[in-house]
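Supplied in structure tokens, the structure appears directly below.
Excluded from the complex is one protein chain; the other protein chains are retained at their positions.
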Amino acid sequence: MGTQPVAVTSLLAEPMVRRRAGLWTDAWRRLRRNRLALAAAAYLLALVGVAVLAAFWTPYSTTHQGVVLPYQGPTAAHPLGGDALGRDVLSRLMGGAQISLLVGVGTQVVVLVLGVPLGLLAGYFRGWLDAALSLVINIFYGVPDLLVALILIVLLGHSGLGQIIFAIAVTRWMDMARLVRGQAMSLREREFVEAARCCGSGTFKILSRHLLPNALGPIIVQATLGIPQAILFEAFLSFLGLGVQPPTPSWGSMAADGVQAIRISPHIVLAPTIALSVTLMAFNFVGDGLRDALDPRQRR
Amino acid sequence: MTEPGPEPLVRVENVSKHFPVRLGATLKAVDGVSFDIRSGECLGLVGESGCGKSTLGRLIAQLTPVTSGRIVFDGTDLTRLRGRQLRRLRRHFQMIFQDPFASLDPRMTVGDIIAEPLANFGLGRGRERERRVQELLEVVGLSPSFVSRYPHEFSGGQRQRIGIARALALHPRLIVCDEPVSALDVSIQSQIINLLEDLRHRFRLTYLFIAHDLALVRHISDRVLVMYLGKIVEVADSRQIYDLPRHPYTRALLSAVPIPDPHRERRRSLIELQGEVPSPISPPPGCRFHPRCPLAEAPGVCSRQEPPLEEKEPGHLAACHFWDRVPAMGAAEPMADGPASAPPAEEVPQNPRTLLGDPPPGWPMPGR
Partner (left out) sequence: MSPPLLEVRDLQVRFLTEEGEVRAVEGVSFNLQEGEILGIVGESGCGKSMTALSIMGLVPEPGRVTGGEIRFKGRDLLTLAPDEVRDLRGKDMAMIFQDPLSSLNPVLKTGFQIAEAMLAHRRSDKPRALRQAVDLLRQVRVPAPEQRARDYPFQLSGGMRQRAMIAMGLANAPAMLIADEPTTALDVTVQAQILGLLRTLNRETGTAIILITHNLAVVAGLCSRVIVMYAGQVVEEGSVFDLFERPQHPYTWLLLRSVPRLDRTRSERLRSIEGLPPDLIAPPSGCRFHPRCPFRVERCFTEPPPLQEVGPGQRAACWVTMRRALEEMDAADLLDVRPGAGSGVHGPTPRSPGD
């Protein structure tokens, strides 16, 4: 066989490489068109700015009492007025932003650390590992969140932010684990994973280099949408007096304090409640926007 | 199987792959298959859907474990190996996959994809590894500047070249090509086929070439295996199998392949096989092909006894009780427009056992 040795190098002149956008470029382009998500992201960026600022400076102290007349309504000097103990509401709101963001992001970090590896292992190996994990997940789903959080906080002693973050994360990690498990299960069937095994890649390499990067999209969306859930949970705990302890301001505890005075000084309860609502909405819009932008169906 | 010549590179011994589907039922994707792959040859593996050829390819590449049987690669039984031992030997056999869009990790650059096998075996370091990757790109006809690009920037044919470069990285001895061109455009297919042929001769590779396109398999292979419902029904030299098939299924397959020649197409009769391939979960008793076979005696030996795959002529194996009644190919396709207008035979098959002119009784006639 073989007459002319048509030079293989003749094909070197392959000039044509189609320049098509990749996942992230494509997603970014779609995200840019989503006005709502962009506005929400801008708000969140501003919120982060405020929280960072609050670490160094607030108009008045967040904890000193009597800097303003108790129950006083909004004035020029105190745009959000004073609370029952004469503390500046605006300053406390800024401080509360710190707490909310720290808890929100912190819980997701723990959720990722717990949920992603477990999900990957369960989804890739299946078998008894998967069965065991599914059992554990279902047990955690079975127990009411509040109960778990309460028990943990009591056990760990509710003084630090860390304990709160951990307690909340323990009730939320299952969603992430299940998501990652599903992703791993479908990705392991893909040909490029087979190809990786074929050329000698070991399990760790496959999980970290092939499965994880390809599951990143849904993971990011899930984590983003988990932040408002965590923030709300923290606010709820603080509202019940089980979150951060006074005098550290938290939007939840501020709301709790302000409820009694709702008729005379509604601003005390309204300020943190509105801040909370807007922040939650913003995170949800951004999360939804990310999900739409990363949707593989929309990619050609 | 006695065989003159050197030890085969791969010896497949009675390999089966069964999948349990429901309580009590198993899907016998590959059922008791035995054959050799000789060093340096291109062995074609052909068959229609459900015949098990892709599964067999994956068994040989050890991407899925056998249910029973042995696969001996260069003297080592792969089916006995686990984990790291198996991984160490993987450098000697690689695979090229069918789908150029799914077989490359979309999150990795082309350079990383090709370097992955090198990294796995610690081959080269830093600059040296980069150079090797660039070399591989050039060998498959791509510019070395493509190392930093991502798979989605390339066309199907180019991606397939990347996959080939990856398969070559470890200097394997055997490459299993699983339908490497069926997902590509026609005009690109020949580029890749020529490339594969050139590479085989340049690097003295052995190919197991799996495809459903018979003309392609004949073109590229030295020997051909035909599979049906999980079993091998015929093994022969490329030339032999196309001129003088010894299994009715092979004969029917050959007859069904369209040829880009309008005169011929209008003259030849399509041997229309009745029905379609039955489910591999409950294959027919005896010879699996007997319900559709024009030569079968059923009820009779064909429905009772499974014919063994045996050497019927030198180098030509077939699993058929009536192998000697299979009509020859060549221009003497005896049923062109019915016996009356049969064109004169231009090539006379050498084998005296061939029937010329009249088809055997029961062979399907054109028209209805």
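Of note:
As written, the chain order gives the labels A and B, with residue 1 at the start of each chain.
Keep this in mind: contacts are C-beta pairs under 8 Å (C-beta built on N, C-alpha and C of every residue); 3 or more make two chains touch, one makes a residue touch a chain.
Just so we're clear, the structure is a prediction, and the values are computed from it rather than from any experiment.
Here one chain is not drawn; of B:Leu81, B:Val277 or B:Ala298, the residue touching it is B:Val277.
Of the options B:Asn14, B:Ser68 or B:Ser190, the residue whose C-beta touches the omitted chain is B:Ser190.
Touching the missing chain, out of B:Asp213, B:Glu297, B:Glu311 or B:Asp324, is residue B:Asp213. Contact with the omitted chain, checked across B:Gly126, B:Pro262 or B:Pro314, is made by B:Pro262.
For subunit B, the list of residues touching the undisplayed chain reads 48-49, 155, 157-158, 185-191, 193-194, 197, 212-216, 218-220, 238-239, 242, 252-266, 270-273, 275-277, 368.
Here, only the chains that are shown with their structure count from here on.
The part of subunit A that touches subunit B in the complex is made up of residues 1-2, 5-6, 8-12, 14, 16-20, 22-23, 190-192, 194-202, 205, 209-210, 213-214.
Against subunit A, in their complex, subunit B makes its touches with residues 58, 61, 63, 87-88, 90-91, 94-95, 97-99, 102-108, 116-117, 120-121, 138-143, 146, 149-150, 152-155, 158, 163, 166-167, 169-170, 191, 194-195, 197-199, 201-202.
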